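The complex is shown incomplete by one protein chain, all other protein chains being positioned as in the whole.
Coming up: chain A.
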Amino acid sequence: MLVAGDETAARRGMGDNSAMPLPETALAPLDVPGSRPRLAPVPRIRLAAATTAGRLAARASRLAGRGTGTAIQGQVMLKADPQALAKLLHGRRIAMVSGTNGKTTTTHLLAASVGAALVDRGWGGPERIVHNADGANLHGGIASALSKKPGADIAILETDERVVADVVRLGRPEVLVLLNFSRDQLDRHHEIKALARAWRNALISAGDEGPIVVANADEPLVVWAAKEAKQTVWVDTASTWLQDAVLCPQCGGTLLRIEGEFGKTWRCRDCELAEPTADYRVLGDKISTPDGSLHDPRLQLPGKFNISNAACALAAAGVLGIDPDVAIAGMQTVTSPAGRFGTAHFGSTTARLLLAKNPAGWAEALPLVATDTVILAIDSAAADGRDVSWLWDVEYEQLAGRRVIATGPRAQDLAVRLAYAGVDHVCLPDLGQAVVGHTEPVDIVATYTPFQRLRKMGGLA
């Protein structure tokens, strides 16, 4: 019987893939369909009951107007069967993506790549893939997504930073993408290094059973965690956000930024930790692959940071044995991952929705703002972080000259920030009031909670 408490037996139970001829990467690539057993025929009665309980809860939540109910469904399911996540993960081939910013988009890009590869080879298509596409990325959200597609043998999972260790342990993913680490919600995560340490420890305990890690070589904390993986594919993402990485995570020494062949690189002054040589590189709006060829992703998504996300997705697709051109063709179908960059309509107003969850996210989003009137929506619900001190780490000064509308429950905090930034603004805390009546298109940048509300109000969810 398969239970999460007896993982070794579970592993052995998956058994016969040791007899499979493996390629040089020691991975069964995607082009061997069914290379792992499908969802194992283990006792699933309790799980089935848990799934039903979860569905009922989700429907109740939807009826009560509290969102899609995905996370609640998963929570109820996990309460009914604490092993549900382990069981749901079991027997699937798993790729997962984590990091502070960009994980929803990168997961969408990777899922689209895998879907394109399956179609390209004639081995099915998206029906084989389960993906928590709505961005519900904690235990419950992942369990809920998996329960909806029991037959899908490939799981592409966006995973919250705090859940990475559990999914690595329970699901034995083949590839783990680690994007970046920045300060986010400090009222909950007191030290970002503690999160990096959890990733690192998960990879150390997984050992040879662990995933191949695709990691952002620009970020010292990510490198420190990822170098413990059995194998790492490094991506030079050409990141520009450096405020959150100052001290060496390995020795506490000072990190030096030095000019290298491909722009800025970093190394520790006091120990050997240094930026690894990249396998994939972001070069302007193009991406170079390990064979030295240059690819132009031509995404439908705006912004340099999405080229970085695409580079990481491309590297992960490479680990799964997917040809870069096929992967990119898949990525080009992605338009609005979980509402991001989507066009919403509020009465006669047409608005583009941008999500920015923390200073690094705002630094990416604000330069994309292209409209004369811009709406900024701020909240401090649990999902946004209760503390809005981060407003002072964002360069709102760059909005000077535009008409800014501050909205959301913490609009007044933003209004004070804008006053000190010398940016003219009006403060309309009510979201509905802020978004209606614009004759020209507007860009809206929002923190998590108002973003989700605006998605629904604007017909994007």
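Observations on the structure shown:
Simple rule for what comes next: a residue touches a chain if its C-beta (ideal position, glycine included) is under 8 Å from a C-beta of that chain, and two chains touch if they have at least 3 such contacts; residues count from 1.
In this text, contacts and distances are computed from a predicted model.
Per its UniProt entry, the chain excluded from the display bears the name "Lipid II isoglutaminyl synthase (glutamine-hydrolyzing) subunit GatD", taken from "Recombination protein RecR", "Electron transfer flavoprotein alpha subunit apoprotein", "Lipid II isoglutaminyl synthase (glutamine-hydrolyzing) subunit GatD" or "Aspartate carbamoyltransferase regulatory subunit".
Summary of contacts with the chain left out: across A:148, A:193, A:402 or A:456, the touching residue is A:193.
From the options A:207, A:252 or A:347, the residue with contact to the unseen chain in the full assembly is A:252.
In the full complex, chain A makes contact with the omitted chain through residues 183, 186-187, 190-191, 193, 243, 246-247, 252, 254, 386-387, 389-393, 412-413, 415-417, 419-422, 427.
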